[in-house]
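First the structure, then my questions, so here it is.
In this view, the complex is presented without one of its protein chains, the others remaining in place.
Think of it as A and B in the order they're written, each chain with its own count starting at 1.
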Amino acid sequence: MSEQSIHTSVPAELAPPGKVGRLSRLMHRSERARGYGLIAPALTFMLCAILLPFAILVVMSFWTATGFDFDTSFSLENYKQALERPIYAALLERSLWMSGIATVAAVVLCYPMAYFVAFHVHRHKMFWIILMTLPFWTSYLLRVFAWKVVLGYEGVINSFLISVGLIEEPLEVLLYSQSAVIITLAHAWAAFAILPMYVSLEKIDRSLLEAATDLGDGPVMRFLRVTLPLSLPGVISASLLIFIPTTGDYITPALLGGPDGAMIGNLIQKMFGPINNWPMGATLSILLMLCISVICVLFILLTLFVRRRIS
Amino acid sequence: MSEESYIHRRNRPLQIYAVIFLILLYVPVLFLPLFSFNDSLYTTFPLTGFTLKWYEELWTRDAMWAALFNSIKVGLFVAAASTFLGIFAAKAITRYRLPGRGPIVGFIMLPLVIPLIIFGVALLVLLSRLGVPLSLYTVSAGHLIVCLPFAIATLIPRFEGFDQAIEEASADLGENGWWTFWRVTLPMVFPGVLASFILTFTVSFDEFIMAFFLTGTQPTLPVYIWGQLRFPQSFPSVLALASIIIAVSFVMVILSLYINRGAQFGGTKGSGHD
Partner (left out) sequence: MDVLDQLGSMREGKMSRRAFTRSLFASGVAIAAVPMGGRKVLAAPEDQATFFTWGGYDIPELFVPYSEEHGELPNFATFGGSEEALTKMRGGYVVDVSHPCNQALPRWVASDLFQPIDTSRLSNWPDVMPGLVNLPGNDAEGGNVWMAPFDWGQTSITYRTDLFELEGEESWDMLWDERYKGQLGSLASGGDAWWCGAIKAGVDFENIDTPEAFDKIAAVMREQRPLIRTYTDDTTTLEQALASGEMVAAMTWNASATLLKAEGVPVKFAEPKEGALTWVCGVMVHKDAPKLDLAYDVIDSLLSVESGKFMINDYGYGHSNAKSFEQFDSETLASLGLSSNPGEILNAGHFQVPQSQEWETKMNGLFEEIKAGF
């Protein structure tokens, strides 16, 4: 294909050779500018699409709702409410807990899988990766819904347990509980956990493992001293990629959570729907973002600290 | 590889684990097609009989078809726009030494780690303050935010993976930047472009959380499905529809990953199979 381009003649407009030279020198000097120019459209879009809505969200969180309209004078009333009324803090805490457990479950369960494909699959790696990530690309709504079928009163698990005689009455705790939400979240986001961990495991230099073996480390020590610390970046990104989006989920708790499984996302969604208190919804969104940020920073610092201790 | 010897020794339990893992990963999803062939309004066991009537019923649902076409329109627009922007962004990120590149990339990837409900809500507030009516355009704008990081993430390995010398040769031979780009760079990253197009289309096609807040009169397919979950008569045909969507998504993703397989390992091996 390079051949093709070689034979393409230089457009006639650029005739004087001196000018071309100057131009290209200018081009080279302004390489940085060209780079920025190329990334500018995407960056500009993202700046507008992220910063503007967030700015107005922050502004709105200081307004108050009056019937259908907003009182646009500055007020800390929503934040005061959020601190005083127990429901907000409790739902926030519950959301963070449930997402946290789902994240840990997904990461722990997916790690061996990523490890397996990175170290033990030698042929058809691509096939395995596709196989593991495929469900992730199908509709989230439908995957969550599928769990309702599985966990339901006459669902798969209950009918199976009854048919093998382990239980006589269907288990009611399966659906409409926090555990139903946690299981579904962990399952639905598994693919997000596998990929980053796989990538960092795959990158590990195999000679380091050789070296550890030569130094007399057994498989467990080798794993703890070499593989695990080196794959930590993957574990961190996997954790964040699951934890953050799931804290704001409202589909899963709405379909599977029941009264006790509601999360903060449900309340935010309702603030913009039936409760019709947009400023409060904005406040809750901001608080959720703040909590997530703090937790993520702490988590990253902690893992860095642990990593330094190990190595 | 000499370490294969000891690695090979203890992979049996892991293999079993992997198989169980995959079964658990897939089985819940596969119940949807199963029930879509079941001759009852309700998704409960035991199965009552085989039927294709829910699929036949799909043909008569005009509202569903309208929603499907809305989703396709939004998906195509978003896929084209995000891939288009993504190509330039990925080239800039991989080809130029840009001060502040890390923060810029981090910023663009931000939508991957912000709960989508917050984006949906924030955009809704902005649009309503600006007096912009909700429409497929607003859904597209929302989806573009989600899809752009996916496009760039898919394209970067492609740009990293091919020999820059070819581009340089073209430039040395007096090709201008644009010409080099269209004639040399683009064909080489083409599998990545195609993969990005298909993946972003799939992401947009399946996206519900933002669409729920940003849809106007014309629902996208997931929003339509969400509305239909309330109504038992339409429910089995929603299952039928879901099964078709899942099947098509599977095919499209496999296709895109296959096309872009050279870049999957972040490696430099495959680039020339266009």
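One rule holds in what follows: contacts are C-beta pairs under 8 Å (C-beta built on N, C-alpha and C of every residue); 3 or more make two chains touch, one makes a residue touch a chain.
Values in this document were obtained by computation on a predicted structure and should not be read as measured data.
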item: Listed residues A:79, A:97, A:153 or A:299, member touching the removed chain; value: A:153
item: Missing-chain contacts mapped onto chain B; value: 41-44, 60, 62-63, 66, 69-70, 72-74, 76-77, 80-81, 84, 124, 127-128, 131-137, 140, 182-183, 186-187, 190, 194, 197, 216-219, 227-235, 259
item: Residues of chain A in contact with the chain not shown; value: 65-68, 85-87, 90-91, 152-154, 170, 172, 176, 258-260, 262, 267, 270, 272-277
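The criterion applied here is as follows: only the chains that are shown with their structure count from here on.
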item: Chain A and chain B: spacing of chain centres that average the CA atoms, whole Å; value: 15
item: Residue ranges of chain B in contact with chain A within the complex; value: 1-4, 6-8, 10-11, 14-15, 17-18, 21-22, 24-29, 31-32, 35, 43-46, 85-86, 88-89, 91-93, 95-99, 104, 107-108, 110-119, 121-126, 129, 141, 144-145, 148, 152, 166, 169-171, 173-177, 179-180, 183-184, 187-188, 199, 202-203, 206, 208-209, 212-213, 222, 225-226, 229, 242, 245-246, 249-250, 252-254, 257-258, 261, 264-266, 272
item: Chain A to chain B touching residues, read off their complex; value: 1-2, 4-6, 8, 10-11, 14, 20, 24, 27, 31-32, 34-39, 41-43, 45-47, 49-50, 52-54, 56-57, 60, 109-110, 112-113, 115-117, 119-120, 122, 125-126, 129-135, 137-143, 145-147, 149-150, 152-156, 159, 187, 190, 199, 202, 206, 209-210, 213, 219, 240-241, 244-251, 265, 268-269, 272, 278, 281-282, 285, 288-289, 292
